[in-house]
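Just dropping this structure here.
The complex is shown incomplete by one protein chain, all other protein chains being positioned as in the whole.
Each chain carries a letter (A, B and C) given by its place in the written order, and its residues are counted from 1.
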Amino acid sequence: MNQNPTSQTSYESDNYVTINIGPSHPSMHGTLRIITMTDGETIVKAEPDIGYLHRGVEKLGESLTYHQFIPITDRLNYCSAIPNNVSYEMAVEKLMGVEVPEKAQLIRVIMMELARIADHQVCIGILGVDLGAFTPFFYLIIQREEIYEIFEWFNGARLTNTFGRIGGVDADLPDDFEERWEELKPNVRKANDETEKLLTHNRIWMDRTIGISAFSAEDALNRGFTGPCLRACGVKRDLRIDEPYCMYDKFKFEVPVGKNGDVFDRYIVRMIEMEESLKIIDQAYKLYKEMPSDAPLMARVPKVIKPPAGEVYSALESPNGELGFFVKSNGSANPYRIRIRPPCYMMFQALPELVKGEMVADLIACISSLNIIAGELDR
Amino acid sequence: MAKPVIKKEYTLTERIYLWEILKGMKLTWGHFWFNFKACWRPGPHTIPTCWQYPEDRTREISPIFRGEHMLQKDDKGREKCIACGMCAKICPAKCITIKKGKRKEGEEDKYAAKTYPASFEIDLLRCIFCGFCQEVCPKEAIVLGQNFELARYTKEECILDKRKLLLNYRKAKEEGKLRPPRKRVPVVPAPPKPEKAEGAEAKEGKAAAVGKAKKKSVAKKKAAEKVDVTEKPESVEKKEAAEKEE
Amino acid sequence: MDLKKRVEQYLGPEGLVVAMTECQGDLSAEVPKKNILDVMHLLRDTPDLGFNFLSDVFGVDNLDLNKPKKKPKKKTEEGEGAEAEEEPKEKGPSPPRYEVVYLLLCLERNERLQVKVRVAEDDMEVDSLYPIWKASDWPEREIFDMFGIRFKGHPNLKRLLMWDDFPAHPLRKDYPLEGQGEERHLVYDD
Partner (left out) sequence: MDDWLIAIIKVVCIWVWVLLIAVVMTWVERRGAGLIQDRPGPNRAGPWGLFQPLADGIKLFTKEEIIPTKARKILYILGPLLFSLPAFSAYAVVPFGDKIILGGKEIILQVSDVNIGFLFILAIGSMGVYGVILGGWGSTNKYSILGGLRSTAQMVSYEVPLGLALLAIVFVYGTFSLRDISLAQQGTFLGFLPNWGIFKQPLGFILFIVAAYAEANRVPFDLPEAESEIVSGYHTEYGSMRLGLYLFGEYVNLVTISGVIVALYFGSWHMPYIDLGAYLGPISWGIVSFCIFFLKVSFFLWMFVWVRWTLPRFRYDQVMGLGWRGLIPLALFNIFITALFIQLTV
């Protein structure tokens, strides 16, 4: 593309209207801002402007100890805090060379997959709301509440879980987990089913999503796409399989792959991933039950964590894509530099290309389907 | 293994709009009818998925919910807190300030240990409810209770002093909503160097990394055992915390 | 053949790799700053390396690391309390202050490689990777925003997270955690 989409050119033109969408707009997730230049309703140029939720998390991390940073990671992707926690913990554990006990890893898997379901539910629900279908959102969000209930009984918080500690997890699964899980599973399936019934084959929905903001696999890789959005483009890449962590290589699950990389594919990929997550949790819980009840949940880590000097990067497959933490230590009790690689950061920068030539309504659908979370976008 | 998920050809039923719309309407009607019937149930909690919050408080809150803080007392009604300052040190939001006081003669029935917090303040406006303070507390003195109704009229009310924290404890005790004692998270047993009993002893506080769930002597013994030598004995840390406070 | 040898084999002869370090299995290669584009082309196009995915780009400020190791735990307390004692230029050539780290990924073999470029304070310009990977668009803008390192050839190098006329570069180690009291003044016309 010879014309660079994000370059700053004048927004004044006799033929075009400049519309400033955001930072406070009903469908801007968090506080995003997009300056669009439209020809009628067709977008000629769109330029995202981020930073309205910038809290300086990376700078903040340099002043906290390794443990104190865990609650801060909750606030990155607030729709699914647990993968954020785990990703950071994994990075520090890698830096320290600590092996996490298997049972703790299983608990992490179970909780992360629950968080993945919750995240996808929100994403699809919001996508529906942004396209005018309110009802599926509520069917999905009710089940998310049940998932949050499990989180609450696990360690006392619903949204900002502060899950796990460096070297393991902070609590065992609650006693009634199985009960809750068996109750939750069919309900999640039912809610997904109802969403599918309301949306998937509805012509209005199909018209609104199929072929919208389609992206080729090549472009997506060049742009650094990861996660469901990359898989929707037809690239089968899932860190859970490609770079297994947390015993993911022991579970059998499928990775859905789309073809066109449009909004519809992203939606379907997420739908199927939820189903696969349910399967993973089943398998993980089976393995978990086989473990002795007093199996260790924490590795032996010192009370004050002072990793040896060095720098590592560790990533996992968050619901949104590759979520990586780069941690550099200088041997002291505070991390020297923490870099967060949020998945939607890379995807959002491709927005100008994604929505070029689409309409304003499609821009909204595109943002929703990318699942942009301003918290992790701006950090 | 990749799943083909795409079906881009519109079928006839998809083409004509109406069939799928009617199917969707049937589904929403099902929900409507179910909830319409539920509406007539007595009591505030009619529709199963919704709690009519201020009236209906039947929703069970997890006993380990991380809500408003309280300072616990022991069985004899003495304050457990020893003002070691661990909570203030670990707090990521730096919302706890403690002033240490020395127990005088004749106050043995008020304070459990030789030191006690002369003042103990938690700034709820800063607190992020991560629960680290209750994890590090060696005496299980500070815990997060089940109260989630934190709205106040003024900023001053949001600063919990010691009186309020103890009041919270009394209220929770009266309502039977005390937090259950901490469960120990089993830790990987130490490498087989010392042949002392591990199984029971090796269980450490909830988060071994930050927690100090042990009696002092045991903790010290264990610290000596540890392979990772970065750890300081507890007393040193405590001193540091106290110093920092000044 | 393991990755380290391969990288050395392809990059070494042209002197394109200064040093290679390994930390917990993460391999990082330091390359000369002026050759970064060549290195990236080589890394991407050599079939044996095939690093075709740019995962992330970010900067690191090594100011505190380069300091003499007298007080190793000086900034454990209040973030950047050290701001007051401006570190004067040490005698002798101190190592370049900044690093730009590129995280590369080979999708076929699932190998990761960190490529590092050291940036001295007197020459804060690095070639932009935008022509190779568009993924480096925003990360480079962010580095410019946070560290003040400029990228040559970047089409739209302006601040990303902070507002446009923000006076400082916040992720530098000598910038205080609490900020310096910058305020954004929004000006509305009429």
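FYI, a residue touches a chain if its C-beta (ideal position, glycine included) is under 8 Å from a C-beta of that chain, and two chains touch if they have at least 3 such contacts.
Just so you know, these numbers come straight off a predicted model, no measurement behind them.
A.B. asks: So which of the visible chains would the left-out chain be touching?
C.D. replies: A, B
A.B. asks: Check the options A:44, A:159 or A:361 and report the residue that touches the missing chain.
C.D. replies: Here the residue in touch with the unshown chain is A:361.
A.B. asks: Considering the complete complex, identify which of A:19, A:247 or A:295 is in touch with the unshown chain.
C.D. replies: Of the listed residues, the one touching the omitted chain is A:19.
A.B. asks: Tell me, which residues in subunit A touch the chain that this view leaves out?
C.D. replies: These residues touch the chain not displayed: 17, 19, 25-27, 41, 128-135, 138-139, 142, 198-199, 202, 204-205, 207-208, 359-362, 364.
A.B. asks: Name every residue on subunit B in touch with the hidden partner chain.
C.D. replies: The list for subunit B reads 18, 21, 24-25, 27-29, 31-32, 35-36, 39, 46-50, 52.
Simple rule for what comes next: only the chains that are shown with their structure count from here on.
A.B. asks: Going by the touch criterion stated earlier, list every chain that contacts subunit A and also contacts subunit B.
C.D. replies: none
A.B. asks: Approximately how many whole Å separate the CA-defined centres of subunit A and subunit C?
C.D. replies: 25
A.B. asks: Any idea how many Å lie between the Cα centroids of subunit B and subunit C?
C.D. replies: 39
A.B. asks: Could you list, by residue number, the parts of subunit C that touch subunit A in their complex?
C.D. replies: Of all residues in subunit C, those touching subunit A are 23-26, 28, 52-56, 58, 60-61, 64-65, 72-73, 75-76, 78-80, 101, 103, 107, 110, 112, 114, 133-135, 137-138, 155-156, 158-163, 170-171, 175, 177.
A.B. asks: Provide the residue numbers of subunit A that touch subunit C in the complex, in ascending order.
C.D. replies: It is residues 4, 6-8, 50-51, 54, 56, 58-60, 62-63, 65, 94-95, 97, 221-224, 235, 237, 242-243, 310-313, 315, 322, 324, 326, 328, 330-334, 336-337, 339, 341, 345-346, 348-350, 378-379 of subunit A that touch subunit C.
A.B. asks: Can you tell me which positions in subunit B touch subunit A when the two form their complex?
C.D. replies: Residue positions touching the partner: 1-6, 8, 10-11, 13-17, 20-21, 23-24, 27-28, 31, 49, 61-62, 64-66, 90-92, 128-132, 135, 144, 183, 185-190, 199, 204, 206-212, 226-232, 237.
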